[in-house]
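Other chains of the complex are left out, but the ones given are in their true place.
In order of appearance the chains are A and B, and numbering begins at 1 in each one.
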Amino acid sequence: EAKAEARPEVRAMPAARRLAKELGLDLSKVVGTGPGGVITVEDVRRAAEAAKRE
Amino acid sequence: MKVVVVGGGPAGYVAAIRAAQLGAEVTLVEEAHLGGECTNWACIPSKALLHMADVFWEVKNSPWARGGVEFDWREAQRAKDAVVARLRGGIEKLLAANGVEVVAGKAEPGDGRAVRVGEREVRFDSLVLATGSLPAPLPGAPFGRRVLDTRRALALEELPKSLFIVGGGAAGVELAVLFAKLGAEVHLAEAMDRLLPAMDKDLGAYLESRLRKLGVKVYTSAAVEKVEEGPRSVKVHLRGGAAEVEYVVVAVGRRPNPGPFAKWVGDVAKVDERMWTGVGQIYAAGDVAGPPYFAHKAYAQGKVAAENAAGRRSFYVQRHVPSVVFTDPEVVSVGYTEEEARRAGYEAASVRVPMSAIGRAVAGGRPEGFVKLVFDRKRGVVLGFHGVGPGLSEIAAEAALAVEFSATVEDLALVIHPHPTVSEALAEAAELALGKPTHVLKP
């Protein structure tokens, strides 16, 4: 069965997980600003831009 | 970019539409009916008939009903066929409007990057295999005149007087409810120690008690030893007993059906996160890619396969596939069970709310069953939702949202749930997880 990966530490929205995967970005390094610190797709976008600038 | 899709079921038709939307030139090959198993012989006809049986059974068991209603199976079959025809027609229109070419016929591997349909070769840049699955037969009892698969059980010309259903998974228990409600003598055997063995163990046990109330004879840990077909009946031998019935229905499982494409992808089309089979430009989606066997999984995989086939990078990542069983009461399973969550490394806990605490269930006259919410004790994150109760099929999506959004039980409790609805069970479970329920007592 297609169960989630065992990564209890990362809380992220589905679109954020998908974009991170497409960009090859490690979600555990993204700071979440959604409800209760959940990572949103915008957080991933911001993190990706920041990574590009570095 | 030329994409060929083989199979017009949920995985295939959705893949074809999505690929066309992304600009690909798409040909879909289907040898039987658009809509596949699901629309024509499985999900839709079973739910159409179950709905009619539910209404019939309810009116038979309602104090307000005066007079006698009888169930006309032939009319029900006609109504069911009309539902199927309507949905199939809708799929045809969607494919046409999206510019998908539909070719009727059986596809086979062609030379190089091509499939053959009869005389015609259709070349592809990428191929999506969506050829579905076939029913697994019962060892020693091949499908025949009185040994039916689920397709034929749902399309019998006459309502059978008695049935022996082999297999206590989703399809088997749904058929048991359907025919029991319509008055047939129903036997149901499951080889494992409980019904719905793939789900949280309390669910199958509860469902079994309800099936018994409907008059179904349930056998668990029960291996069928022999099936003897006679002219007017069929006899099923189990250890310690036998039953003579009109038909045996085999619902012991499905197996992927790559058909002639096994030559390219093997007997089960193994896929990676992009639905790629690892072979050439061949993707696979739906039942042919292996379990779980659900139309909604087929849809999700079909989209990802199409996106990749059409040249995008797309992933089928970290998604839970909800299980819904349309019995009475309905059974749902979303995300982790408590045991699975523990195995995955969570400090898992769970709470349980009986449906008798939920006004809507009581007002509908059916305060049966319970829901379980599984969460992470440390941070309160919702990990799973499992339940058996009337109307729960429509709550599964909310639970799936909570799980996929990494919601905490507090997030869930703070969302105002309309009253009176079954969905309040989820909110109440969240309050219970927080230690402050208002409609049940703390254990």
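The rule we apply is simple: a contact is a pair of C-beta atoms (placed from the backbone, for glycine too) under 8 Å apart; a residue touches a chain by one contact, two chains touch by 3 or more.
For clarity, every value in this text was computed on a predicted model and none was experimentally measured.
K.L.:
Please count each kind of protein chain across the complete complex and record the totals against the labels shown.
P.N.:
A x1, B x2
We adopt the following convention: only the chains that are shown with their structure count from here on.
K.L.:
Hey, which residues of chain A end up touching chain B in the complex?
P.N.:
Residues in contact with chain B: 1-6, 8, 11-14, 17-18, 21-22, 35-36, 38.
K.L.:
Inside the complex, what are the residues of chain B that reach chain A?
P.N.:
Spelled out, the residues of chain B in touch with chain A are 273, 291-292, 297, 313-321, 335-336, 340, 344-346, 376, 379, 381, 404-408, 410-411.
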